[in-house]
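Presenting chain A:
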Amino acid sequence: MNNLSIRVPYVTRVEGHGTIAVDLKEGKLIKSVLEIVEPPRYFEAMMKGYLYTDAAVISSRICGICSVGHQITSVKATEKALAFDVSDQTVTLRKLLVYGATMQSHILHIFFLAAPDLFSAPSVIPLAKTHPETIKMALRMKRLSNDICDIIGGRTIHPNRLVPGGFTKLPTREQLLWIKDKLENQMVPDAKTSFELLKSLADKFPAFSRETEYIGLKTDNEYAFYDGDVSSTDTGLTPEKDYLSITNEFVVSHSTAKHAKHKRSSYAVGALARLNNNYGKLNPLAREVADALGMKPIVANPFLNTVAQLIETIHVTEESIKILDTLLTTGIKAERPFVPAKLHEGTGVGCTEVPRGILFHEYTYDNRGRIVKANCVIPTNQNAQNIDDDMRELVPWMIANNFDKDKMTLTLEMLVRAYDPCISCSVHFLDVKYVE
Partner candidate 1 sequence: MEAKNIYVPEVADIIRIERMTELETFYDIKLPGGRDLGHEPGQFVEVSVFGIGEAPISVSSSHLKKGSFEMVVRSVGNVTQAMQKLKAGDKLGIRGPFGHGFKTKDFEGKDIVIIAGGIGLVPLRSLINTIIDPAERKKYGRVIILYGSKTKEEFLFRNELETWESRNDIEYHVTVDRKTSGWNGNVGVITTLIPDLKLDLHNTIAAVCGPPIMYKFVILSLRSKGLKDNQLYVSLERKMKCGVGKCGHCQINNIYVCQEGPVFNYAYIEDLKEAI
Partner candidate 2 sequence: MGKPKVAFFDFTSCEGCQLSKLNLENDLLDILELVDIVNFREAISNHGEDYEIAFIEGSISTPHCVERIHKIRRQAQIVVALGSCAHIGGINAIRNNMDQDEVREAVYGNDKYLFPSIKAQAVSDVVKVDYVIPGCPMDNQEFKRVLSALLTGKIPEIPEYSVCAECKAKENECLYDYGVVCMGPITRAGCRAACPTNGHYCYGCRGLVPDLNKNAAKDVMEKYKLSIDQIKKRFYMFNTNYVNMEEKSYE
């Protein structure tokens, strides 16, 4: 195969608008990129002048899919900037919320966005007919993770209980007991079934691999989601406040989303990157599943991000049960909502592992609590260059393995989908200057 041109306009089953463009001329790969064509959204500029109480409300709208992550990261950045005290209870509940959001996002991706490829179906709709039990199970799992978000965050999309300092309303003991019961007696068995299913489909993932730099949060005592230092498989730990030295965002012409790089030409974030950094801290069942699926670091096949998501789903289920036990023993204490901040100038960085990778928010406030400067670095931006780099190796690999054009197209789509990119999120910024 010497000449080839592939265009997948509006890649489906991803969040937001992206186009795959691959051009091969006389055996030379001249283009292999994910073009991001989503209209830019200018969030950082729009937030300017708003009060610290509004930061999370606005930044949440960067992305509805990742709104829990954006809000948590946003309030953490504000709390750092304005020196809030945050109770242990708040932190625990926020973790529970992050876990709930992670579950819901991973389940959505595994079953509704990625699975159709594994079953060679165009979407989940025919699967509802051919595999009704699986789909019912997936819906049940997704509902439960949404229920967790509803109970802790008020609602799943753009939660309405998170404010700097804590929660405006707390869950009741009965609700927490309910979650725990459902996790133990419904989620765990369903997750095991999902594992069996994925195992049986293992050969459907292309056996491609390309090692890159894997970046994820890391802490001493747990598989990091809520906070930690920034950890790289190449360079070790960096404190969160120095995140810019990691992300180094830059602009490319084919994308309304910025790209990022650290030590190599690109790096990866997300479930696989987290697993590569945190494997040792997996909870027992998750560890068992990881081992059974051969997911031991360094896993360098990007298609296996979906598998890493399942392992994480199991891990956060176990983790949630653990922290619920603690919460239920100590009991939920009423906290006074709406504690106004003591206003002063300040800058703060917040970072969280959201389903698709590390999310950073940084705000600078003036002495009246108004945003002077905001910066958000989003996982999909961090992955963008890595996706392009993967494609550059994947195309020759596919040619070497005699893929026809249709199969190539599908595999490219599968690659993009494997990253579960959130393109809506990635176009949040203002200062694009096109450079060639």
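Operating definition for what follows: a residue touches a chain if its C-beta (ideal position, glycine included) is under 8 Å from a C-beta of that chain, and two chains touch if they have at least 3 such contacts; residues count from 1.
The candidate set was assembled so that all candidates are chains of the complex that A comes from, given by their letters.
Computed from a prediction, not measured in an experiment: that's the story for all the values here.
Note on chain A: across the options 1 or 2, its touching candidate in this complex is 2. For chain A in complex with candidate 2, the touching residues are 10, 12-17, 38-42, 45-46, 49-51, 54, 57-58, 60-65, 67, 108, 112-113, 116, 122-125, 128, 135-136, 139-140, 142-143, 146, 154-158, 160-161, 163, 167-169, 256, 337-338, 424, 430-434.
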